[in-house]
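Yeah, one chain of the complex is gone here, protein chain that is, but the others are all in their spots.
This part shows chain A:
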Amino acid sequence: MVRRMIPAAVSDPPPSAAASARRFSGHGLVCIRGERIVFANLNLTLAPGEALLLLGPNGSGKSSLLRLMAGLLRPAAGSLAWDDGPVREDPERHHARTRYVGHTDTIKPVLTARENLAFWAKVCANEDDTRATLQARTDAALDRLALARLADVPGRMLSAGQKRRLNLARLLAAPAPLWLMDEPTTALDKGSVATLEAIMAEHRATGGMIALSTHLDVNLPGARVLNLDDFAVDAATAYGLHEDRHPEDLRA
């Protein structure tokens, strides 16, 4: 079993990701890129502990949806909201609750792995996080993703997989309830994928939420599937109102 080869988690309790156990939802989302409607009338909800698996062929809007959920893209129509108010009214609060992992690795070649990670831990930190807390979190995150040995290696010397792991370490170094992950397993070996799956399971067990897009098999037990193809506008069902589906629905 590949999974067993990765040492179990460091004994630290998972960071308090789900400090606010709130639901996140999107209603009637429409995304337009370059005068093309990528998807329309898309609804989604995420409750604490839930995961949403985004599927669909290239160009179906998985990345766009994640960027939209992160707040990088503005929806052409529809809205995103937490339990306590729309995202639009308080984007900073939304940013404090979400972590986005995109295609790029966001690693500065001249900074060491630890400096890279510590920077993101610092800029995403709460006001009341002390320097010691941040440092402990950074070290624990490096440890968890098996980067502790590489902590003082400059970013330019890291391999693609190591860069990706460092980018994922951001999720642990700067905890937030909602993780938006755009093909996070790219460039990862099997062992690292297993570690990532374990980290995601822990995150959900503590009330965290995950929206993840992938081409590969990522083990996300009980995740709901959102097939972006269903919301393409040229599909026969265009402009019908979809609810996001459970795997059971898809089998039917």
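Going forward, contacts are C-beta pairs under 8 Å (C-beta built on N, C-alpha and C of every residue); 3 or more make two chains touch, one makes a residue touch a chain; residues count from 1.
In the analysis below, contacts and distances are computed from a predicted model.
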| said: As a check of understanding, state which of "Phosphonates import ATP-binding protein PhnC", "NAD(P)H-dependent oxidoreductase subunit E", "Nucleoside ABC transporter membrane protein" or "Heme exporter protein B" is the UniProt name of the chain not shown. | reply: "Heme exporter protein B"
| field | Of A:Val30, A:Ala96 or A:Ala136, the residue in touch with the unshown chain | value | A:Ala96
| remark: Touch with the missing chain holds, among A:Trp120, A:Trp179 or A:Phe231, for A:Trp120
| field | Residue in contact with the excluded chain [from A:Lys108, A:Lys190 or A:His215] | value | A:Lys108
| What residues on chain A make contact with the chain left out of this view? | 70-74, 92-93, 95-96, 98, 100, 102-108, 110-111, 115, 119-120, 122-127
